[in-house]
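A short write-up of the structure that comes next.
Only one protein chain is missing; all other protein chains are in place.
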Amino acid sequence: MTTEHHEQDLAALEQRFQARIDAEEKIEPKDWMPEKYRQNLIRQISQHAHSEVIGMQPEGNWITRAPSLHRKCILLAKVQDEGGHGLYLYSAAETLGASREEMNQALHDGRAKYASIFNYPALTWADIGAIGWLVDGAAIVNQVSLQRTSYGPYARGMVRICKEESFHQRQGYHIMMTLARGTAEQKAMAQDSLNRFWWPSLMMFGPHDAESAHSAQSMKWKIKRQSNDELRQKFVDQSVKQAEVIGLSIPDPDLQWNEQRGHYDFGDIDWEEFNRVINGDGPCNRQRLAHHVKAHEEGQWVRDAISAHEAKKRQRNDRQAA
Amino acid sequence: MSEHMKLYEVFIRSRRGLDHKHVGSLHAEDPAQALEYARDVYTRRSEGVSIWVVNSSDIVASQEGDCESFYDPLDDKPYRHATHYQLPDEVNNM
Partner (left out) sequence: MNAANRHEAVLQYAVRLGDDALVLGHRLSEWCSNAPFLEEDLALTNVALDYIGRARMFYSYAAELSGDGRSEDSFAYLRDCREFTNLLLHELPRGDFAFTMARQYLVDEYALAFMEALLESADPQLAGIAAKAVKESRYHLRRSRDWMLRLGDGTEESHRRLQSAIDDLWGYTHELFELDELEQELVAAGIAVDSAALRPAWDAAVRATLDEATIAVPAGDWSVRGGRQGIHTESLGHLLSELQFMQRAYPGLEW
């Protein structure tokens, strides 16, 4: 085939691909897809998976200290779910030809990112409430939108995750509600936590649409279905009421209902902080990565033992068969 | 992970009377372990009454390129569908 022919074919394939996307058909693993679509998806899905798995740490840090057995079970089940969600997502990325090992390596090398929110420390029990309410709340807004993403395995993973996550946000809010109705000290603990997690939660939706590196192409390919700013607005709108109901105040003096827009206006996000944290200079970046690397390295001999055992078993079976 | 463990596809029957449905994949040493992990990973809310695990490399899949010869020929037989037959309203729930 000449190059010219090849290019023509490619253009035709891309056109057919885009037509399929425009018609709201899902793309499935064995379908032809532009290499950039594949790469873009692997980047986004693995980043999402890493976020789930790194996200186990701030909350995991409270499992052994949960204040009641009931809360302990809820938290343990919740953190386990995050691990499960990571696994569903790795599984979706693997259908695109990325191996779990490669994705792990990219995380450890700092080539792959994860949600910057998890680089903030969970210092008090109220933070477990705030993380569930706000961080999972923000994640759900994003994930609900992604249930309609164009790549089939990713969309199906999202449906599954959304179904499981609804309890995550509710349990977090329930913790905050209990604290807000408790003693003055407990209420202060809840307010302090809201103060620390509010702005980082807004940052979870990423840069403004105009500045988002991957947004335009991702929207065209329907990997993303709604823009960062749209989703962020949705989150702010729903959270204001939720804070009000339990008598906590959102730490934003510019927050105000805008009758004309039918939405809340809110203050400027500190993008300098966002960039600093996403690029490695947040309060816990080093610990989060070190924790993951350590668990992975300490698990090496276990994984080696599995392969060795499996090989021995196979040899024995072969000998018996012979 | 791929260097250590095989990839398995997981199928779950959520209720008696329903088909097994593909839910995702996981890594395991052998089919027995894959079955256990499928239980731990994919049925945390008792979503299943039966689990199948299949070594991913054992699945033979049709290719997109086969579509025309595989499925199009089946597309010209509208008489195989119930909606092909216009019946009077009184008996249309047949």
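When the chains are written out, they are named A and B in that same order, and each has its own residue count from 1.
Here is the rule we go by: contacts are C-beta pairs under 8 Å (C-beta built on N, C-alpha and C of every residue); 3 or more make two chains touch, one makes a residue touch a chain.
Note that this is a predicted model, so its numbers are computed, not measured.
Touch, as defined at the top, links the missing chain to these shown chains in the whole complex: A, B. Considering the whole complex, the residue from A:21, A:53 or A:250 that touches the absent chain is A:53. Take chain B: the residues that touch the chain left off the picture are 1, 5, 26-29, 32-33, 36-37, 39-41, 44. Where chain A meets the missing chain, the touching residues are 53, 56-57, 60, 63-73, 76-77, 79-80, 83-84, 86-87, 90, 125, 175, 178-179, 182-183, 185-186, 291, 295, 298-306, 308-309, 312.
Methods note: only the chains that are shown with their structure count from here on.
Across the interface of their complex, chain A is touched by residues 1-5, 7, 23-27, 29-30, 41, 44-45, 61-64 of chain B. The touching residues of chain A, when paired with chain B in their complex, are 30-32, 77, 80-81, 84, 87-88, 91-92, 94-95, 99-101, 104, 157, 160, 164, 303-304, 306-307, 309-310, 313.
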